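Contents: one structure, followed by commentary.
One chain of protein is taken out of this complex; the other chains stay put.
First chain written, first letter: the chains are A, B and C, and each begins at residue 1.
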Amino acid sequence: MFSPLVRIQREDFSLQDEIDALSAGRADIGAVVSFTGLCRDEAGTLAALELEHYPGMAEAEIARVANEAASRWPLLGLVAIHRYGLVKPGEQIVLVLAASAHRRAAFEAADFMMDYLKTRAPFWKREHRADGTLGGWVEAKGEDDDAARRWE
Amino acid sequence: MFSPLVRIQREDFSLQDEIDALSAGRADIGAVVSFTGLCRDEAGTLAALELEHYPGMAEAEIARVANEAASRWPLLGLVAIHRYGLVKPGEQIVLVLAASAHRRAAFEAADFMMDYLKTRAPFWKREHRADGTLGGWVEAKGEDDDAARRWE
Amino acid sequence: MNTVTATAAAGTRPVRIVYFAWVRERVGLPEETLDIPTDLTTIADLVRWLKARGEGYETAFADETVVRAALDHVHAKPQARLGAAREIAFFPPMTGG
Partner (left out) sequence: MNTVTATAAAGTRPVRIVYFAWVRERVGLPEETLDIPTDLTTIADLVRWLKARGEGYETAFADETVVRAALDHVHAKPQARLGAAREIAFFPPMTGG
């Protein structure tokens, strides 16, 4: 058994470093799927996203989701990193990495992790607009709930 | 419109370099999904995989699959790299990268690319065993055909 | 036994209540420790009690079906029992990822 790695941090992360750490010194992994979520500039109207989170619960909830993924699929590694604070367009927000012997488990686990991160991890995004004004809180999308419901 | 990047090469590749190249100088990408296929050691019994390919057709066929993916999903970038020659356990064999504004397109396109690469790209694997003998040609799996049929 | 229960029901207990995003902005503070009546059974009971405290709460919880809650870092539905929870959180639907 392995323990999923969950990190909530203000700093940026490196996909390559995480993959290297996940696969160092082993040759049983046949498939690694990564998801990287980036801040879009919304056609130039966005200056930054401010990510508020619930410290303590964010780690706990993502760990619960990761453990659920590890119990559903025959994974050999699982990483979830989510940033908080101010993130600028083009910067990374979230990373999910899933490793397994065969590709199906890694694809499905990464997809599942993202659907659950979107709907269950206690993070809230607010827009800072390019014109200097503070935008509103990003509204949750019904399609994200629908996506999460696929796994029930 | 963008052109998918397809490379067939003997040398290893860097996921980080490919992601950096894909996303350099732009902030319209919100999601990047990567798939990395690695050589497993099959519990220590495998010394290497030998990958034979059909030069010319390999590039052409993967480009056809990539263009099909680009026509099906609203992608902002697509990369497919496949190695040939001798690959050792723990080494990388194949990389697919799909970028889009929202995550669903990137996940589905990467998944689709791998299913089609497995069943349509003219590559054949042969095992070199740890005991020094030449193993057989890896047999195609019916489940790969089933996986590819999901997209029809 | 009855006497003890009646006494407890009439009392209060301190809980830490935390607010996030626009719930936090409408309530006007990120967290507070309140002595809540021990006869509040569910999260919905607590929300009704909070709404009686002032306009900020009234606005924050105007649509009770929108605001989400967590008991000691675990998501909980409005009908969930408060039990012995020490930290209760209220926040809008999540938009991370």
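Quick note on the criterion: a residue touches a chain if its C-beta (ideal position, glycine included) is under 8 Å from a C-beta of that chain, and two chains touch if they have at least 3 such contacts.
For clarity, every value in this text was computed on a predicted model and none was experimentally measured.
Partners of the chain left out, restricted to shown chains and counted across the full complex, are B.
Within the complete assembly, B:37 is the residue of B:37, B:77 or B:135 that touches the hidden chain.
Listed residues B:6, B:22, B:51 or B:70: the one in touch with the omitted chain is B:51.
Mapped onto subunit B, contacts with the missing chain fall at residues 37, 51-54, 56-57, 60-61, 82, 93-94, 114, 117-126, 137-140, 144.
The working rule: only the chains that are shown with their structure count from here on.
Contact with both subunit A and subunit C is made by no chain of the assembly.
Using the average of C-alpha coordinates as each chain's centre, B ends up farthest from subunit C.
Averaged Cα coordinates give subunit A a centre that lies 28 Å from the centre of subunit C.
Rounded to a whole number, the gap between the C-alpha centres of subunit B and subunit C is 50 angstrom. For subunit C, residues that reach two or more other chains under the stated contact definition are 97. Counting partners per residue, subunit A has 37, 114 as the residues that reach two or more other chains.
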